[in-house]
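Here's a structure for you.
A single protein chain has been removed from this complex, and every other one stays in its place.
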Amino acid sequence: MARLLTPDRIIGVILLIFSCLFTWAAFDLEKTIPPFFRNQPMRLDTLPRILGVFSIIASVITIISPTTGAKRVSDNKQLKESEDRMADLSFETFGQAKWGQLCAMIALMFVYASVLRLGGFIPTTFFLLLFGSILLGERRWIAMVIVSLAAPLAIWLLVTYVLQRTIVPLPAPLMNLIGG
Amino acid sequence: MLKKLTLGAAALMTAASVASADQMVDSVHFLIPGGAGGGWDGTARGTGEALTGAGLLGSASFENMSGGGGGVAIGHLIENADSMHDTMMVNSTPIVIRSLQGVFPYNFSDLTMIAGTIGDYGALVVTPGSSTSLSDLVAAYSADPSSIAMGGGSVPGGMDHLIGAMVMNAAGADATQIAYLPFDAGGVALAALLSGEIEVLSTGLGEALAQQKAGEVDILCITSDARIADAPDVPTCSEAGADGVYFVNWRGFFSSPSLPDEKAEAYRAMLGAMYETPEWEAVRARNGWVEIFNPGDDFVAFLENQEQVIGELMTSLGFL
Partner (left out) sequence: MLEGILTGLSAAFTFQAIALVVLGCIIGSFIGMVPGLGPMQVIAIMIPVAVGIGEPSIAMIMLAGVYYGAVFGGSTSSILINAPGVASTVATSFDGYPMARKGFAGKALTIAAISSFAGGTIGALLLTAAAKPLADVALLFQSPEYLAVMVLGMTAVAAFGERGRAYKAVLMVIFGMILASVGEGSQFANRPRFTFSYVPLQDGISSITLIMGLFAVPEAFFLILDPKRGQYKGDGASKEITNMRINAKEAREMVPVIGRQSILGFLIGVMPGAGATIASLMGYAMERNIAPKEKREEFGKGSLRGLTAPETANNAASTGSFVPMLTLGIPGSGTTAILLVALISLGVQPGPGLINDNPEIFWGIIISMYFGNVVLLILNYPLIPYIAKLLAVPRTFLIPFVLFFSMVGAYLVSQNPAELYTMIVLGVVTTILRLARFPIAPIVIGFILGIRMEDNLGRALTDPDYVGFSFIWERPMTLAFLLIAVAMLLYPMIEGRLARRERKVVADSTMNKD
């Protein structure tokens, strides 16, 4: 008995909504086109309109397609084994996954992105790497501090002296203090 | 790598420590609104290199901040105006065009205009022997409009398209009917010209001259007001039958809107002094730049005039 609500269909519905919004936006682009370009064979909305329509069709096919019989048949034993080892989690093995760690890491990345300019490259990166390791369960403090300090320092030296580009290394008040 | 690193560090040290008698500004932070390797990047780094090399400037630092076709960097300069008095941002003609198109929330007059420093004229080029003059091309077009496709390195309605349309219009052809094929790099557009995909290419003079020297193209005309020394045989577009066409694609520097006047004057004086130095001549020759020093109020007047001329042209062509 085929299930009604499969991962394919859930994603299909989300993408269908997305496709409809996109198609609407694509057909709405016309008003931004200056008069000269309206009669050109290729307009800035030509491809988006085509893509929009096709994306709706493809999403609908994804939703209505039968859900059974999608088992991979492989005669290659070695391949199958390695595939299992590399396989992504499926919806069935959801429970065992480290969702907490992942959410914490994503939050950490967002914080990093938002304080990077303000806090300077070296200290913010230090805390990103340090907290990243901590939340993954690492407790070798000395190694962590060394690695977390060495990585941003090395990249900063590379960028500043070899590539001669500017990334602000320290927080703004500190930079003013040392006259940078 | 270590060697390079120490070399780099040593170079920075000398640049910082040689406080020669005629140093005019301590340090400038060059803000580049596009990525590494582009035209803005080359202009800012070349200028910085010449200034520090000649001892006019104590030290130069460079920051690439791309995004929004330059809009992100302009926004950054406006938002942090008070803390960015040692910053000069490089920009060029597209800032005018993009403001007119309304895709920028800003205009050049929102910034302090330091000076226009270098420029490039537009040029129309064809494969050798295909058309001997601009009037030939216009005649061929009038006889059969579908026989001519024009190419360029900008988007439709962008700078190269505008220059081409401006010349063709002034020469008596209906520019709105000419097919324009955009290419994303000068090199690919040239290949399209040589392969016969396009019949005429609208491009910058610097690029056109290099190709002409290699014997691959003929230049029909250039958008300057007088013939230039590097190519005395090439007519201006006015001479070639496109009366009154003049267009220069400038590059220049802007700074924070709240920049004090004396600081702006110091920057202008420094840039003015740069043209006399051999270090600048080396950088200029390497890049094939045309000098157009255009400081302060001249720059403002020039930009306002350019905005008006381009605006009228774009409206009449239906580009806006």
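A and B are the chain letters, set down in written order, and residue numbers restart from 1 in every chain.
Note that a residue touches a chain if its C-beta (ideal position, glycine included) is under 8 Å from a C-beta of that chain, and two chains touch if they have at least 3 such contacts.
Treat the numbers as computed from the prediction; the structure is a model and nothing was measured.
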Touching the absent chain when the full complex is considered, from A:20, A:44 or A:145: A:44
Touch list for subunit A against the chain that is not drawn: 7-8, 10-12, 15, 22, 25, 29, 32-34, 37, 40-48, 51-52, 54-55, 58-59, 61-62, 65, 69-70, 72-76, 79, 82-83, 85-86, 88-91, 96-99, 101-102, 105-106, 109-110, 112-114, 116-117, 125, 128-129, 132-133, 136-138, 143-144, 147, 151-152, 155, 158-159, 162-165, 167
Contacts of subunit B with the absent chain, listed as residue ranges: 1, 3-4, 35-37, 41-42, 49, 63-69, 71-72, 75, 101, 103, 105, 145-149, 155-158, 179-185, 187-188, 190-192, 194-197, 210-211, 213-216, 286-288
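What we mean here is this: only the chains that are shown with their structure count from here on.
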Inter-centroid spacing, subunit B versus subunit A (mean Cα positions, whole Å): 36
Footprint of subunit A on subunit B - complex, ascending: 1, 4-5, 8-9, 12, 29, 36, 61-64, 156-157, 176, 317-320
Of all residues in subunit A, those that touch subunit B in their complex: 34-37, 40, 157, 161-162, 164-166
